[in-house]
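Right, one structure below, let's go through it.
One protein chain omitted, others in place.
We just call them A, B and C in the order they show up, numbering each chain from 1.
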């Protein structure tokens, strides 16, 4: 009999999310997506070390929040697991985490220019997008967030927000579920592209008001809106109808 | 016997227009296209709530101008139907309406930079592209145009023009028929991209004169020009020969 | 027996060139490519009025330099035929002509910024790229070059050069043969993109010297270079091995 367990379905959704984030150019060769185990909040699922573009069902592994594999079977692991574990520890409301290097967000990590929602769809990224820098606390590093102290520091910088930037490196996003995580990640990238384009006009920009961000974000996180975006992403990633 | 009714043919063209607008990156996961019922000017056709990328024949529903479905059959509906109904009420000359969030037009909704035709093909967008803002009249909202008063306000801002922008949100376009609606929408996006690029040179730009806009727009709305563009869009969307 | 005439082979190459120019985003829904009849210098081949993306063998028609069809058979014709006829009249050295609206060249038609070769491959566009404007001589028009006087005026502006820009409209390119015409057209577009990007740094740019343009252009028009580019374009357009 086929495997119809919850874990199996969860793994399938993680594979889908990996393919979607690749297709939408949010994630490239490096970057990863995790989902908290719905049956055990102290564990999460994450692919073995492999590009999201080619992640398959057998690659999805289970980890403790400390990043220990439950059943490694020789599979290599992402060294940046602390990002996921530390965010799940700090944020009980969060069930899904993504880390990526989408090019358009990078300028906002290395220039003194805030990234804020400029159009309604971007309300999902939240009013504030903090920037975390590894230098002040950790000095010259290989730029990976590969220790628990670095993970905790990043989680602290994120605070109660939905997205954060990492200087000279990339971004993280969190979500209550995999679908709004994907939507948040895509629109973080889209909003960054938009701000870069709009700024090229050299004129003051009218950002969404805090009230608009709050009301629009709440609306976009309803299932009808999130599912419409998900179905669209799924079709574009070649899995039409899933 | 197959359904060879006018309504059936009309629905097929709406599906085509949805796919084309997706393929040309005018419409993304959100956005929609309507067509006035050629047999009843007080009704219009519009897809159920679904991304244009995946709209199919069974998704096309009929509505009154007030946005009431004729035969809902449980299908979810776009909440921004007032855009379509109010524009059809205000503009008897208009038979097709599109609403979209093409990225390149967004900077012109949040910066004090007018969007005007900069090259001949863009004459189809018209000499003036007004910007509508929900704030002055409606304050902080979820940014959707989902009430009839908002729809009427937008229709008033559009006036007699062919296109209008919506602050921090997107754009609308109208047409006498589906084919020139699509062409107008595509070239609104293309012209915005062009102005952004040209402005990056930091020099004064020579826009089309009002006379050139009028003469070129009239020429481009002749069937020979509109159909050439339509055949091109159809082929690119994968429906070669339709 | 199949048609192995020269005219047949010539028509096949014109279809290929149409597809290539579409694939490389030089030509869009409007725009066209002509080739002088190698057996009769007073005639040229050009597609019926149709987007280059979908041009097929049966669409290729023959015209006199005045733009009269030899065998129309009811096929609609491009109204801008004067571009082709007038350039063939003015330039006996030219056997192929292209007209297109590649977006990246348009800023250089509406801003006071010269378009000159900035990298070696762009040497094929020539040292000077004049800009022709319809306004001084013809006033407000529908922007099409659809009369012989307009065609002659454009030919005069082109002079002995290989490429020219048309204000608020697009560009033309000429070549001794179809292959170097395509290469010239592609690199006119590529060079324009490059200048736009380089200019965004806000610093003085080092263009090729006249001597470099001359020497590099001559080298790139040798068959070994032109054919390497052609084989690449053909493969990308889906006709690998032709």
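Throughout what follows, contacts are C-beta pairs under 8 Å (C-beta built on N, C-alpha and C of every residue); 3 or more make two chains touch, one makes a residue touch a chain.
Every value quoted in this text rests on a predicted model; they were computed, and no experiment measured them.
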The chain left out touches which of the shown chains? A, C
Return the single residue from A:26, A:60 or A:106 that touches the missing chain. A:106
Touch residues of chain C, complete complex, unshown partner: 118-121, 123, 190, 193-194, 197-198, 200-201, 203-209, 211-212, 215-216, 218-219, 224-225, 228-229, 231-233, 235-236, 240
With the missing chain put back, which residues of chain A would touch it? List them for me. 28-30, 49-51, 53-54, 76, 101, 103-104, 106-107, 109-113, 135, 139-144, 167-170, 196, 199-200
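Here is the rule we go by: only the chains that are shown with their structure count from here on.
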Nearest chain to the global Cα centroid? B
Suppose you list every residue number at the chain B-chain C interface; are over half of them used by both chains (same) or under half (different)? different
So the centre of each chain is just the mean of its C-alpha atoms; given that, what is the distance between chain A and chain C in Å? 46
Enumerate the residues of chain A that touch no fewer than two other chains. 200
